[in-house]
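One chain of protein is taken out of this complex; the other chains stay put.
Now for chain A:
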Amino acid sequence: MAAGFKTVEPLEYHRSFLKENCRPDGRELSEFRTTTLNIGSISTANGSALVKFGNTTVMCGIKAELANPTVETPGKGYIVPNVDLPPLCSSRFRPGPPGEQAQAASQFIADVIESSGVIQTEDLCIDRGKLCWVLYCDMMCLDYDGNLLDACIVALLAALKNTRLPEVTFNTETSAPEVNSEKRQGLCIRKHPVATSFCIFDDSILIVDPTAEEESLATAQLTVVTDEEDRLCSVHKPGGTSMSGQKLQECISRATARQREIQKLIDKVAHSVKMEQ
């Protein structure tokens, strides 16, 4: 009976739960799904991480390549983030070139990297105007059950923390890079941005960490990115129903608390990885 009700009237089904201040999966309105983090999952990548928010699974791999810096910014390296939503992860994605959601997510991640200053691109420069690192950050969604952006940011941050780059010197005589694979160094992570996504139901009810079903029924979505100094790196609300300043303040407070939890989780997992090595 309940299954039939859910299929025929999904919105009414969710409303009946939200009226009682809970959600169909048993969570409270401001409760996150269990977050699982695995660091260093891909041994062939320079850095990698796997994140699970309930069913949502995102894998991030980082590949570092040597390149020439651009003429406009000779003292900087660059970071190229890319979010992939393959048909494997959900029936809503078709094979072929990336859709709007994947492209918008890639742009969002690129904006967060730049706004938060998680890595100074100056740090990626090896020899000014001659040689620099390019970090290709590929985020692949393996299972799509909502809240893609939060999972991508956690996966990215954990993978960046895991990245080890070999020592490279630029030989000016032969003008060729010399790689010393024996000596590897971690990246300098300057900030720890964490995203928190919200959905607005029926123009008024605020829920956190939405599932794919909740996302499709919600009237608006909002993603707040904060760092450890409580500065906002992004307040991304692509549209939907309007929101008062007071509601926004509630979201920011929740996002700040979430930042602490996630940073603690990443540090804990990164530490245990280090102990094993």
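The criterion applied here is as follows: a contact is a pair of C-beta atoms (placed from the backbone, for glycine too) under 8 Å apart; a residue touches a chain by one contact, two chains touch by 3 or more; residues count from 1.
Operating definition for what follows: contacts and distances are computed from a predicted model.
Chemist: Which listed name, "Trafficking protein particle complex subunit BET3", "Exosome complex component RRP46", "SKP1-like protein" or "ATP-dependent RNA helicase DBP5", is the one UniProt assigns to the chain that has been left out?
Modeler: The chain we cannot see is recorded in UniProt as "Exosome complex component RRP46".
Chemist: Among A:Thr7, A:Thr174, A:Ser244 or A:Gln277, which residue is in touch with the absent chain?
Modeler: Selected residue, touching the omitted chain: A:Ser244.
Chemist: For a quick check of understanding: of A:Asn21, A:Thr36, A:Gln107 or A:Asn180, which residue touches the chain that isn't displayed?
Modeler: Result: among the candidates, A:Gln107 touches the missing chain.
Chemist: Where the complex has a chain not shown, which of A:Thr196, A:Thr211 or A:Ser234 is the residue touching it?
Modeler: A:Ser234
Chemist: Go through chain A and note every residue touching the omitted chain.
Modeler: With respect to the unshown chain, the touching residues of chain A are 100, 103-104, 106-108, 110-111, 114-117, 219-220, 222, 227, 230-246, 248-249, 252.
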